[in-house]
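I have a structure here, written as C-alpha cells, and I will follow up with some questions on it.
Every protein chain but one is kept in place in this view of the complex.
As written, the chains take the letters A, B and C, and residue 1 is the first residue of each chain.
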Amino acid sequence: MGYSEKVMEHFMHPRNVGRIENADGVGRAGNPICGDIMAIYIKVKDDVITDIKFETFGCGAAIATSSMVTELVKGKTIEEALKITNRTVANALDGLPPIKMHCSLLAEDGVKAAIGDYKKKQELKNKVKL
Amino acid sequence: MGYSEKVMEHFMHPRNVGRIENADGVGRAGNPICGDIMAIYIKVKDDVITDIKFETFGCGAAIATSSMVTELVKGKTIEEALKITNRTVANALDGLPPIKMHCSLLAEDGVKAAIGDYKKKQELKNKVKL
Amino acid sequence: MGRFIYLDYNATTSTDERVVEAMKLYFNKLYGNPSSIYKFAQEAREAVEAARSKLAKILNAKPEEIVFTSGGTEADNFAIKGIAYANKEKGNHIITSKIEHHAVLNTCKWLEKQGFQVTYIGVNKYGIVDLDELRNAITDKTILITIMHANNEIGTIEPIEEIGKILQEINKQRITNNKPRIYFHTDAVQTVGKIPIDVNELGVDLLSLSGHKFYGPKGVGALFIRKRTKINSLLHGGHHERNRRAGTENVPGIVGLGKTCEIAMEEQEKEEKKPKALRDRLEKAIVEKIDDVIINGHPEKRLAGTLNICVKYVEGESMLLNLDLEGIAASSGSACTSGTLEPSHVLLALGIPPEVAHGSLRFSLGRNNTEEDIDHVIEVLPPIVKKLRAMSPFRKGREGGLRWDTQKR
Partner (left out) sequence: MGRFIYLDYNATTSTDERVVEAMKLYFNKLYGNPSSIYKFAQEAREAVEAARSKLAKILNAKPEEIVFTSGGTEADNFAIKGIAYANKEKGNHIITSKIEHHAVLNTCKWLEKQGFQVTYIGVNKYGIVDLDELRNAITDKTILITIMHANNEIGTIEPIEEIGKILQEINKQRITNNKPRIYFHTDAVQTVGKIPIDVNELGVDLLSLSGHKFYGPKGVGALFIRKRTKINSLLHGGHHERNRRAGTENVPGIVGLGKTCEIAMEEQEKEEKKPKALRDRLEKAIVEKIDDVIINGHPEKRLAGTLNICVKYVEGESMLLNLDLEGIAASSGSACTSGTLEPSHVLLALGIPPEVAHGSLRFSLGRNNTEEDIDHVIEVLPPIVKKLRAMSPFRKGREGGLRWDTQKR
C-alpha cells in the first residue's frame, strides 16, 4: 500500500481506542458504503478536550488517522482542535498515499462532529438553565 | 517460407530455363503488379511438345512451378499437356504453402497460353494454305 | 522476510521453472521474427505453432482457432469488441453478468458509450447466474452473451455448458428464422489449468485465458475463436495470427504459455486436489474459530483453491495489513484495495450489504501451500479479527442500531 512507517506504527498500535461512556460529545463520520466509519468521543473541561477516544471501521489509513487525530486533539482547546485539518493529520503521519487522502478527511470530520455535538449539548444545557 | 525440398531443388536448379528463338508457341501469364510473370516457349512436332523453355520473374514458388511444369509437359501431346492443372504441378512438387498456391496457377496458365498461341498460329498457317 | 505464505494464487502465480527454462532459448538464441522467411526465423515460427497446438489440446480446440494475446484482459476486450463491431449491422445488444471481471464489465461499459446496449444479469446468493433472467434478456438484437467460467473473487463455477445448450437451441431457431446467431464467450482465465475444459462441451464460440494464472508467464494469454466466427481485430496491423491479431509475436511468452498448458494437462488433477484439501481445512477452522463469518461462493461448484469470507464488523484492508505483517499474502474485495470507493461488485451482487462486503478476505491456494501455512493462518487470523473488532464501532446485534450518515462524502 505504500504506507509510511508512522502510519503503520499507529495502525498497529493505535492510541485512544474505545468509547467514553458518558461523553460530552460524540461525533460520527464516514459512510459504510465507502468502507470507512469513525466514532469520536470527547470529554471537555473548561473548553479543553481532556479525553478523547475513537472507534473506527476502516482501512489502515482510516485507523492510523483516527489514532493520530486523537493524539493531536487531546489536551487542546476546542478552538485549537477546530483548526486541525486533514492535512495536519496526514502530515503528522509523514503523509498518506494519494488514494488514501480521503481517510484523513474522516478524522477531521469526526473531531468536528464531536465538537459540534458537544456545543449543541452545551446550548441545550444553557437553555435549560435559563 | 516452408517450401518442400522438391520446391527448393527446382528453385535452385530450374530445368529448361531460357528462350526458344523461333518457337511454335509463346505464352505469357502473370502480372507485374502481383510480382509473378512467366513466359513459356514451346516447339511442337506432330502434336507432341518436343521442347519447352521458360523465363520467370517471381518468387521461389513461381520459379519452381515454372521448372516443374516444363518437365511435366515436355514430350507430352498437346491434349495431354492441356490436362495438366495447377494441382498436378503442386503435387509433383510435394505441395506448396497455401499462400503460394496461386503461383501454380501461373504455370498452368503459361502452358495453356503457349498452346493457345501455337494453335492460333497453326490456324493462320492453315488459312494461308487454303 | 522471514516466513512467507502466499495465498493469492488467483491474483497471479509464479512462473513454473520448466516454463522459464522452455522460454530461454527464444530470447537470444532463436530470436528470429516468426514472420520472416529465412530458415532461422522458421524455428521461431515452428515454436509458436507447437505452442498453439498445445493450447488447442488443453481446450479440445483446433490450432487455427487459437489466437495469442497479451493476457486475459486483451482476450476479453478482443472477444467482446471484436464480436460487437463485426456484427453491429445485425444487432447491438450484449448480455453479460453482474459478477464479471472488470476486463469484461468495463469493456461493456465502454461499448455502451459507443451505442451498444448491455444487459447485466444477476446472480443468486452463491453467485450462480440466473438462467431465466438470461433467457428473458435475449432480444432480436442480441449478438453476444459473455459469462465467465469461474469467478475470480468467490470461485463460483458458472453453468456454461447449460447456457451453451440453451443458446444452441435458440440459435437453431434463429437461423431458420433468418435472424442473426448469438455468439457465446466465456472468460475462463480462472479455470484453464484448474479444471478440465472442452470448448465443444461448453458450447462456447470464444474463450479467454491468461498464462500467469496457472504458472505461466505474465503478459501472454490467448483467445479461442471458433471457426467461422465473425470477429474484428482489436489490434490492427501486420498479418500475424492469420490476420486476427497484429504485432510481432511474443515468442518466448508464447512458447512459455504452450509449456504451461502442457504441464497443466499432465498435472491438473494433482493441482486441484491439494489446494482443495487445504482450502477445506482452512474454511472449517475459520468457521469454528471466528464468529460472524460468512463463506461466499457456491458450497460445491467452486474452484478448489478459493476461499472467500466476510468477517463482520471489520474492514478488509486492515485485516490484510495485519496478515501481511505475519507474512501472509491474501486479498480482499474491500474498496480500499481496489482504488475505488465501492466494495466488490461481486459481493454486492450476492446481496451482501456494503459494510459486510468491505470486510471480505480472499484466500486463494495453490501448489506451494502446505498444512503448516494453513495452520499459521488459523493461528494468527482470530486474534487479528479480535483486535480489529475491539476497535470497531460496529457490534454484533447492533449492526443497524448505530445510525450513520449515509450521504456520500
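Just so we're on the same page, a residue touches a chain if its C-beta (ideal position, glycine included) is under 8 Å from a C-beta of that chain, and two chains touch if they have at least 3 such contacts.
Everything numeric here is computed off the predicted structure, so don't read it as measured data.
Peer 1: Among C:50, C:170, C:195 or C:329, which residue is in contact with the omitted chain in the full complex?
Peer 2: Here the residue in touch with the unshown chain is C:329.
Peer 1: Looking at B:38, B:69 or B:107, which residue reaches the missing chain?
Peer 2: B:38
Peer 1: Against the chain that's been left off, what residues of chain B make contact? List them.
Peer 2: On the chain B side, contact with the omitted chain comes from 1, 3, 8, 11-12, 14, 17, 28-39, 55-63, 99-100, 102, 105-106, 109.
Peer 1: I need the residue numbers on chain C that touch the omitted chain, in ascending order.
Peer 2: Here the touching residues of chain C are 1, 4, 6, 8, 11-17, 20, 24, 27-29, 31-33, 35-41, 69-74, 76-77, 85, 101-104, 106-107, 109-110, 114, 210, 212, 217-220, 232-239, 246-253, 317, 320-321, 323-324, 329-331, 337-340.
In this section, only the chains that are shown with their structure count from here on.
Peer 1: Using the average of all C-alpha atoms in each chain as its centre, how far is it in Å between chain B and chain C?
Peer 2: Roughly 57 Å, centre to centre.
Peer 1: Chain A to chain C: how many Å between their CA centres?
Peer 2: Their C-alpha centroids are separated by 40 Å.
Peer 1: Based only on mean CA positions, could you tell me how far chain A sits from chain B in angstrom?
Peer 2: About 92 Å, centre to centre.
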